[in-house]
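Here's the structure we're looking at; comments come further down.
Note that this complex is displayed minus one protein chain, with the remaining chains in position.
Chain naming follows the written order as A and B, and within any one chain the residues start at number 1.
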Amino acid sequence: MLWKYALRRIIVALPVLLGVTVITYGLIYLTAGDLVPGLQLNPNLRPEDIARIKANLGLDQPFLVQYLNWLGVPWLLHQVGLWPGAVRTGLLQGDFGRSLLDGSPVMSHILERLPYTLELTSLAILVGVIVAIPMGVVGALRRGSPADHFLTSLSVVGVSIPNFWLALLLVLIFSVGAFQLGLPHLPSGGAASSVNGGDVLDRLAHLVLPTTVLAFGYLAVWSRYTRSSMLESLSQDYVRTARAKGMSERRVVYVHTLRNAVIPLVTLIGLELPTLVAGGAVVEIVFSWPGLGRLALERAVGHDYTTVMGLTLFTAVLVIAGNLLADVLYAVLDPRIRYT
Amino acid sequence: MLDPTAGAIEAPVAQSIGRAGRRARGYWAESWERLYSDRIGFACGLLILLFGVLALAAPLLSAVVTHHDPVRQNLANTFALPGQFTFPLGSDELGRDTLTRLIYGARVSLLVAYLTVILALIIGGSVGMLAGYFGGWLDTVLMRVVDMVLSIPSIYLLILLTALAPRIGPVSLNPGNPYSLAVIIALVSWGSLARLVRADVLSVKERDFMLATRSLGASNWRLMSRHLLPNVLAVMVVAASLQVGAIIVTEAALDFIGLGITPPTASWGNMLSNSQVYFYHSLWLVILPGLAIFVTVLAMNVFGNTVRDAFDPRLREMR
Partner (left out) sequence: MSEHLLQVENLRTEFPTRDGVVGAVDGVSFYLDPGETLGIVGESGSGKSITVLSIMGLVQRPGRIAGGRVLYKGNDLVQFSQEQLQEVRGKDLAMIFQDPMTSLNPVYRSGWQVGEPLRLHRGLDRPRSLREAVSMFRKVGMPEPEQRVQSYPHELSGGMRQRAMIAMGLTTGPSVLIADEPTTALDVTIQAQILELLKKVNAEYNTATILITHNLGVVAGMCERVMVMYAGRVVEEGPTEDVFANPSHPYTWSLLRSLPRLDRDAKEPLRALPGLPPDLTDLPSGCHFHPRCPFRIDRCVDEYPPLAAVLPAQRAACWVTQAGVDLNRAGAIVG
């Protein structure tokens, strides 16, 4: 039954996915007149040369043809014998196209950088959840206390502080400042000290600052959400029932209340799964973390639009998958949702 | 007006507007009162207003108060320490006055933020209202489009857009220009507004006065503009006031990573980006622009929460 539900969700997500490809490819198409940087300006190229280059790249075709080619529809048709001649693979075959800079497959760049992004953001999300839930629970249980006010203020600060500035401040204190004072200091950027990757401790040291910055943003939002969700759940009749059964306050809070309160939190975290690949982009850039965000910036600055497009599309796919996962998880967690 | 029946039809409509109008006035007045009674929130509102006035008066201030031009270099006075009379907040590597540049930076930040919010409200509001009001296939199509826009992580879409925008045929948006930058950010941030507005339209549509007005023969356009819009305005105001802060951060982030407003034009984001290099000896260059963003965004978020609580208690905990 769960599988059927998941399948239905996937079917609903497909048109959205298709739409995203149209949007991203459409953007590239609109700029196609000047897609290859400097092409028009190169004095060695005659207009007919440019036309030939474009024809070779398929850029002289109408949008629909280009789009279908890019999707890899002809390739599919070729496989079943409906399309003559050899054609190259496309998106449907997992081919995100080739970089305008070096001609290598976009996917290889993505796969090279993806682990770094996932490492950083999943750690940050983990830290965020581990810290945010107790914060929210304490805030809800001691509503109006100084501790609650402090936690609320902290979360308002966390929501408002630009993460790239926080990153700079932390570098200022824990890298630059500590170094200048001759204290043990944390690395200010990169994923490891040496090119071929340092030892575990070294890698962890590089993770500390970026993870802290990212996690702070997450927990600011999630702790408030946990708090209000806990308050809501605490006011429910079943909590009174649990107390009437003689449950200890601990058990009332952690077994009966929290279990209900985390259900909406899971949805929220699911909805924020986009940030699993994207939320850290700016932080990656500040810390020179070799993840997808940094890759996107490097390639955008280098006019490698096909790679940026591939990245955008790839992250969108992950987002849609993340939302799907959250939906399914929600259905698993909340028995009232019965896969409808 | 020559048709006598027209008058007969108009009269009750006018009456119903009168009633709705009175109710609405009461609502706005009451909300205003709630807003006024939250001191911290109201103070934040005043602070934003002050920043706005400073930003508007930037040329005047630079001529009369700081006596500095935001972009003219003064290589004799580089890295002046804060606290001096001529450079109250110090100067940067080209001898430009930090205070003057911060004030001009506020101009950029606030201009882009408010312009973006207005554009996003227009796009998101229209889409949401059309989808919610007409329903059916239009609703389905528009909402799928919203799904698409929301499923592309905004930072990547922004990076793609800012990179491609100058090359998109006749439009040629240059993200280095605040107006173009606002358009680009708005194109990415209208999705959640559309969803909110649609949800609110759906609930308002079911209320009796809508049905009553429709039964009196009011046109769709009239229903939407005269009856629906005033009712969903509250949600739009609240959503907008909650979003301004986030947009300021987004804009600053784009400037910071070099895809938005570019030097020499002063913006908080590019000042911060610029200062990274001078970490070791010029702390204030790192701290001040970031502090400006932080304080502004903090004030806007607190004020946004206050506005939300004042205008629509239902939306509490909305993010």
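Convention: a contact is a pair of C-beta atoms (placed from the backbone, for glycine too) under 8 Å apart; a residue touches a chain by one contact, two chains touch by 3 or more.
Being a predicted model, the structure only gives us computed values, none of them experimental.
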Handout entry: Missing chain: touched chains present in the view
Key = A
Practice task
Taking the full complex into account, find the residue in A:M247, A:V301 or A:L324 that is in contact with the omitted chain.
Solution key: A:M247
Fill in the blank from the handout: Answer key for A:R98, A:H206, A:R224 or A:H256 versus the chain not shown reads A:H256
Problem - Residues from subunit A at the interface with the omitted partner, ascending - result: 236-238, 240-249, 251, 256, 259-260, 263, 333-336
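In this section, only the chains that are shown with their structure count from here on.
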Exercise for the section: Provide the residue numbers of subunit B that touch subunit A in the complex, in ascending order. Expected result: 144-145, 147-149, 151-157, 159-164, 167-169, 245, 249, 252-253, 256-259, 272, 276, 279-280, 283, 286-287, 290, 293-294, 297-298, 300-302, 316-317, 319
Completion exercise
Per the touch rule above, subunit A residues touching subunit B in the complex are 15-16, 19-20, 23-24, 27-28, 30-31, 33-35, 156-157, 159-162, 164-165, 168-169, 171-172, 176, 180, 221, 224-225, 228, 274-275, 277-279, 281-282, 285, 293, 296-297, 300-301, 303, 305, 308-309, 311-312, 315-316, 319-320, 323
